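Showing just some of the chains, left in place.
By written order: A, B and C. Residues from 1 in each chain.
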Amino acid sequence: MANDSPLVVQLRDAVVLAGGFPLLSGVTLELHAGSLTVVTGANGAGKTSLLRLLAGLVALSSGSATVAGVDLGTGDPRLLRRRVGWLGHEGSFYDDLTVRENLVFAARALERPTGEIESVVAHVGLAGRIDTPTKQLSAGQRRRLGLGWLLLRRPQLWLLDEPYASLDDEGRGFFDALLGDVVAGGATVVVSAHDPLRSASLRPRTLHLAGGRIVGDAS
Amino acid sequence: MIRTALLVAGKDLRIELRSRVLLWQVVPFGVMALLLSGLALGPANAGHSSAGPGLFYLVVLLVALLMINRSQAVESTPGTRSSVATLGLDPAGVFLGKALALATELWLTGLVLLAGAVLFLHTALHGALVALPSIVVTLAALAAAGTLYGALTAGGGGAATLLPVLALPAFAPLLIAGERSFSAALGGGALWEWWVIIAVALAAYLAIGILLYGVLEES
Amino acid sequence: MIKLLSQRLLGPVTLLALAATLWMGLVVTPPDKVQGDLARLVYVHPALAWVALYLSFGTATIASGLYLWKRTRSMVMDRVAHSAMEVSLVFIVLTLITGSIWGRPTWGVWWAWDARLTSTAILGVLALGYLALRRANDDPTLRARRSAVLAILAAINVPIIHFSVQWWKTLHQGATVFTASRTLLIHGSMAWTLLLSFVAFTMLFFWLLRARYRLEVQRERTSGQSLRDALEERRREGAF
């Protein structure tokens, strides 16, 4: 796949071990800025592990990896983490803080204005829950808060682990629209999913994982 | 760094404030522990005013262990770890912030316990006031050390039990120094040697934290 | 009719009894030979302690037991237990305060590692713990169950504390201060005043208990209203 936008992800034979077990058993991959990639594969294939590697949340055991300009072997993982946004399986906030307080914390941490927060919250459909402690949110509402958090951050590389799970129809529609926006804005998006993306207008590259390796690659 | 520190400290204190754990649980626990240690020693020893400083610090230590656990528990739900990691906060700032929040909580609890010591253990009020500066500094050192050890043992299954094992040896010298200078204050004197130990410990833990907290956070 | 009257009269009669105790204690009875006016605390402190330890803690325990017994389980019992425990805490604190005030001049210290004092303090922490547990649980049934069990646990604790602290103390210390105080009570007017103080503080307990209980009912009534509002609002959530 020829592409002249800069490389955002460059993995070469990346291996990730956990307690002697290879989560990733040698992944070679290049992703360009502004691309949309869907990672599929059976349960336990290594999708989440790949995303975690790209987020700098697990350490590289062998091979080489450069993500968002940071070498995962030698670079500063903090620099990398500031450039990626992560939406995981679990809700991912301080459970005792409210929706608003969590977002204020994130905004301050990233030195962003806090003025946008209300509109972001309304955007993801949580306006009625803005002062509810996060631990009381339903599964889908947590997901939505996760999206709000990313919207506020607007990272360079979006890593989304099964984003559709527990979102309702309207949420998925919103999510698809967001994805289009983000990619058009030049950010790179990697999504792990068991379902194909719903929107026909998004034409993602699809990677198929099995046994911790890429075994299929279709654009 | 300072900005991050204040942000993090504010967040931690807000979570504490929300749960009212300090007021309703930690402080009663401290008072109870004071009573119990008095009981364990028997009336003859406990009535002795010389036991005051030792018991005071023993209880402070127990309370500190509880609070360090809480301070880390807030960060260590799996989702929270990933999301907050991708904020890329300055680790030195995070360290200072968490230590500051912990110190604030320890100071408040320390005040109550000091009052308890004066009431129950016949510690001289005047002496307690003279000892106050050394107590404030000792508790700050405890908070700094505790934050470091807390991060060391965060996550993982047995973390909550691992903490005391690691932290107790580190706290021992602080405990002794604090107790000695408290006793000296009660005796009307002041022992600069103990001050040196406390101050050096505080400075050392702060320096180590600022330099190395980043290393602990990654993983 | 009698019920209504007793409800109306409880407050005023309590106040009257307390005023009478005060008058008897401060004016009618003579000062003590040894302790002087300080001995007048005997008309406050023991009665407070009685209410704190036995009356209110006992009420809370019985109400909790009734809650736990399936056939008498109701929120009424839960509210009674809660109210009684709160009142108990107040009286325990007052006992500690009056005791300390008394102890400072007589024993020379605010606090001594005496059996009775220690067990009172432990009981205070128990009551505080009970209230803390209530705060820590939002769900009303869960809260009621947990706090009822705690009250029962605390209750078996009371005799154990009593005996252990007693035995433990007699092993370490000789004479107690209380036998000495008892000799204070020979004079007729003093005995009567003491009795009156017990009656007055007992009535005060029931008055406070009832007030606290009513407050709780009131609170639940307003929360009943806000519940209806909440239901309305929740239903509207889907209706767009």
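Things to note:
Basically, contacts are C-beta pairs under 8 Å (C-beta built on N, C-alpha and C of every residue); 3 or more make two chains touch, one makes a residue touch a chain.
Every value quoted in this text rests on a predicted model; they were computed, and no experiment measured them.
Overall, this complex is built from protein chains in the amounts A x2, B x2, C x1.
The working rule: only the chains that are shown with their structure count from here on.
Highest inter-chain contact count (C-beta pairs) belongs to A-B. Measuring from the average of all protein CA coordinates, the nearest chain centre is that of B. Look at where the CA atoms of chain A average out and do the same for chain B: the two points lie 38 Å apart.
Distance between chain A and chain C, defined via averaged C-alpha coordinates, is recorded as 58 Å. In chain B, no position touches at least two other chains. Of all residues in chain C, none touches two or more other chains.
Per the touch definition, chain A reaches chain B in the complex via residues 52, 55-57, 59, 77-82, 84-86, 88-97, 101, 105-106, 108-110, 133, 146, 149, 155.
Across the complex, chain C is touched by residues 20, 24-25, 28, 31-32, 35, 38-39, 42-44, 46-47, 119-122 of chain B. Those residues of chain B lying in contact with chain A across their complex are 4, 7, 11, 14-15, 18-19, 74, 77-80, 82-91, 214, 218-219.
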